[in-house]
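Missing here: one protein chain of the complex. Every other protein chain is in place.
What follows is chain A.
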Amino acid sequence: MSLTREQMAQRVAQELQDGFYVNLGIGIPTLVANYVPKNMDVMLQSENGLLGMGEFPTEETIDADMINAGKQTVTTVKGASIFSSAESFAMIRGGHVDLTVLGAFEVDVNGNIASWMIPNKLIKGMGGAMDLVAGAENIIVTMTHASKNGESKLLTACSLPLTGKGCIKKVLTDLAWLEIEDGAFVLKERAPGVSVEEIIEKTQGKLIVPDHVPEMVFA
């Protein structure tokens, strides 16, 4: 069985460490916040200018001046800080954020990522994605392994305009956990019940399959 969105978030959450500053993109990455292990402190960075993002407010505490980078109304946790967008991207560009999780359309064997632009469709912009992928050392891309038509999103070379060049090392799909090393995807883990054959079939870029590929374990 391929992973659900919630399971993907759960698997990403296993990569969190106590004391991490983390930037979560829109979609599946946002769900990771629901799976921060207890007894672990993680501070969420939102690129509009907030470190220490909390949960959604109540109807009583909602405040138009308190939003996240997805423009949703949020709250702050104790110990949070708020700053300008330049300060926010100084943190990102300067490599101070410990983990960045974001979605993508395509990733290739050279660590290139395409996530913002489909030519001849309406182009809304890259927002902060280009800064995040260029600035972060530790990035996890979350996406489905293949499109609804069965076309692989793990490619020899991205076909869409890039968001960043040579910056991706870890990819979690609904089928597998992969790492990018020396111009190839390395299959590290597979979703419970998903065969290595299915992953091979749905990976267009060069794939290295070790002798033993463990299944992901969920608590």
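Keep this in mind: a contact is a pair of C-beta atoms (placed from the backbone, for glycine too) under 8 Å apart; a residue touches a chain by one contact, two chains touch by 3 or more; residues count from 1.
To be clear about the criterion, contacts and distances are computed from a predicted model.
Q: Looking only at the UniProt record of the hidden chain, which name from "3-oxoacid CoA-transferase subunit A", "ABC transporter permease", "SoxAX cytochrome complex subunit A" or "Error-prone DNA polymerase" is the right one?
A: In UniProt, the chain excluded from the picture bears the name "3-oxoacid CoA-transferase subunit A".
Q: Just name the one of A:Lys38, A:Lys78 or A:Lys124 that touches the chain not displayed here.
A: A:Lys124
Q: For the chain that's not shown, point to the residue among A:Glu59, A:Asp182 or A:Glu197 touching it.
A: Hidden-chain contact among the options goes to A:Glu59.
Q: Given the full complex, what residues of chain A touch the hidden partner chain?
A: Residues of chain A in touch with the missing chain: 46-50, 55-59, 62-74, 82-86, 88-89, 92-93, 112, 117, 122-131, 134-135, 161-166.
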